[in-house]
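Of the protein chains in this complex, all but one are displayed in their positions.
Here the chain labels run A and B in written order, and each chain numbers its own residues starting at 1.
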Amino acid sequence: MGTSKSITRELRSWFRLPKSRREFLDRLTFVFLAVIAVIITLPFFAIVFEVVANGWILLNPAFILTNMVGFAEGGIRNAIVGSIELVAIASMVAIPLCVGAAIYTTEYAQRGRRRARRWVQELNKWVIRIVEFTADVLAGVPSIIFGAFGLIFFVAVFGRSLIAGALTLALMMIPTILRTTQESLRAVPLSLREASLALGATTWSTSWRVVLRAALAGIITGILLAIGRVIGETAPLLFTTGFNFDAPWGFLDAIASLPFTIYLYALQGHTEIIRLRAYSTAIVLIGIVFVVDVIAVWASKKVGLVVRAGGV
Amino acid sequence: MSQRNWRKILFGASTRDLVGRTLLLVFAIITSFVIVLIFSQVWARAFPAIIILGPELLGPVWDPTVTEQYGILVFIAGTLWVTGLSLLIAIPIGIAGSLFLAEYCPHRLKEPLRLILILMAGIPSIVYGLWALYTLVPFLRDLISPLYIPVWDSLTNSFVWISMEWYSGYGVLPAAIVLAIMLLPTIVAVSYDSMVMVPDTLREASYALGASRTETSIKVVLMTALPGVGAAVLLSLGRAVGETMAVLLVTGNNTTFPRWIFDQSYVLTSVIANQLGLAVGGYPLMESALFVVALVLLLLSMFFSITAKMVVSWGMRKQGLR
Partner (left out) sequence: MVEAKIQVNDLNAWYGDFHVLKSLNFEILPNTVTAIMGPSGCGKTTFIRILNRLCDMVPEFHHTGEILIDGQDVFGADIDVYELRKGIGFVFQKPNPFPMSIYDNVAYGPKTHGMKDINEIVQRSLEQSALWDEVGHRLDEPALKLSGGQQQRLCLARALAVNPGIILMDEPVAFLDPISAQKIEELIMTLKRDYTIVLVTHNVQQALRVSDSAAFLYLGELIEYGRTSLIAETPKDPRTEAFLTGRFG
């Protein structure tokens, strides 16, 4: 694919003199672009190195398994559990919503279009268009706007709480899950549905039983990508969760989270202990995100979905 | 009517189909409704300030406590500086990087590189912010403080050498750098995708005419992929304007107009992050003014998302692909 070569062929071509000025220019371009590629990835290693080199000092089982005591002491269990609670609840809200919407737009509105009545067809066409358009727009909305919205909409009802934060995060998960699910549902071969329909299934049960199972790996990829994205989000939680040195399960309790904790550390100033604790917390957060992302990429390979840096 | 029949009507396949379908339609409507809800809520909260303050909102001074002036221009200027500089860094590098990945990178290295980009995009912005705060800012301070930098002096109409001893490390520069780092994976990935879509037959046609690898990748691949690259730029522009946490910690959050990259600044997202929590307590006008800022952000992000789509379809039409 492309004009890329195998490593050996690329190397071999470098061991002879260029035969023309243009071939020489080719090599210059190669070196130039390769240097740029290194420059692009360098910050990744720099940041991961920086975080790990500073953060591993404090990292031990106690740090993960005990709650914070003030900001400078104890572990970060409350933040870890809080993050998990937030994302778990957000997922439970967002997943059925998005998968349902995706099923409607791909299975009923699109595939089932031919048999339906005229105005239903028109309506469905618009539903697809609107759902996809709004999902794309939503994907571009800055995270701080979700925070502000959560503050006036969810906090107004629930106060700064687990549920307010989780619902705010759920909104942010919509575009990723919706679009990935749509994509993987569309990738399910038509023959599978037809086989099921031939056996007397209505569209409803076809969707559930056959298609969903075939698209499952793709849907899981989307869910994991969405989780990987929102678990690191701070801005939507700034005004919605409050903070807590414990990790209660009450929906209406204030709750801590990993990214918010890091933010608070960053605000605390520059004492050495705070700096180290911030980095240790960052290790845990990055670790979770990387594991989730790697699993998502791996799952996407299974179903031939292409995961791209930067989401949908 | 036997009981059996009733059961069939109530729980039979076609009823289940109808109920299921309606439920799914409701889900679909809810997901679309979210953006409408967000927009209307933000609009409703911003409305009082727009009515009460009117053009004052575009004033240069933001001082909610003493003089109660709510000019958001300083934040717009800050955002322009930070995103402008970051894109200046990120766009050329990102396009070059995607060209490398698509056209030059040996096969075996492609997947690892792509994985690094995915992980890079996965690093939470607060961690980027932390790194910028603890590493980049001191680094820039120590790097630049000893320097003397030529600056155009409008009084004498000549360059004067300005000592950078006072440079704190905070401001437009570190924010733009960390933002550029965060944008690069997206720019590279999106442009790479559109370069990979360029059919090999076009590359072959170019080679068959005796074009070199460089000429082929720039004149054919890059040019054909240009709409996608344009979309990548617009998408990253939207991200840059909306990025909060990484920028928040390093711009210095100073409500003065930045004049150059070593000045401190205050961007649109930061003022919401810093002040909204307070304002919602009992400063209704300030809260409303902050929602004007939110409205500006929301409109900008929608504008970029939509133009990104339009650029792609415009480019394809121009090339005759559609």
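Operating definition for what follows: a residue touches a chain if its C-beta (ideal position, glycine included) is under 8 Å from a C-beta of that chain, and two chains touch if they have at least 3 such contacts.
If you're wondering where the values come from, they're calculated on a predicted model, not measured in any experiment.
Asks: Which residue from B:Thr224, B:Thr269, B:Ser288 or B:Ser305 sits in contact with the chain not drawn here?
Replies: Of the candidates B:Thr224, B:Thr269, B:Ser288 or B:Ser305, B:Thr224 is in touch with the missing chain.
Asks: Out of B:Leu202, B:Leu285 or B:Met310, which touches the unshown chain?
Replies: B:Leu202
Asks: Which listed residue (B:Ile144, B:Ala211, B:Leu278 or B:Met310) would be found touching the missing chain in the intact complex?
Replies: That would be B:Ala211, which touches the missing chain.
Asks: Counting contacts across the full complex, list the positions on chain A that touch the omitted chain.
Replies: Residues in contact with the chain left out: 3, 5-6, 9, 16, 19-20, 22-23.
Asks: Contact with the hidden chain only, please: which chain B residues?
Replies: Within chain B, the residues that touch the unshown chain are 107, 199-212, 215, 219-220, 223-224, 318-321.
The rule we apply is simple: only the chains that are shown with their structure count from here on.
Asks: Averaged over CA atoms, how far is the centre of chain A from the centre of chain B? Could you give it in whole Å?
Replies: 17
Asks: Would you pull the chain B residues touching chain A in the complex into a rising list?
Replies: 13-14, 16-17, 20-21, 23-25, 27-32, 34-38, 41-42, 45, 93-94, 96-97, 99-110, 113-131, 133-135, 181, 184-186, 188-190, 193, 195-196, 200, 203, 207, 212-217, 221, 235, 238-239, 241-245, 249, 269, 272-273, 276-277, 280, 290-291, 294, 297-298, 301-302, 304-306, 309
Asks: Please output the residues of chain A touching chain B within their complex, sorted ascending.
Replies: Counting only chain A, the residues touching chain B are 1-7, 10, 22-23, 25-26, 29-30, 32-34, 36-37, 39-41, 43-44, 46-48, 50-51, 96-98, 100-101, 103-105, 108, 127, 130-131, 134-149, 151-153, 171, 174, 178, 202-205, 207-208, 228-229, 231-235, 238-239, 259, 262-263, 265-266, 270, 275, 278-279, 282, 285-286, 289-290, 293-294, 297, 306-311.
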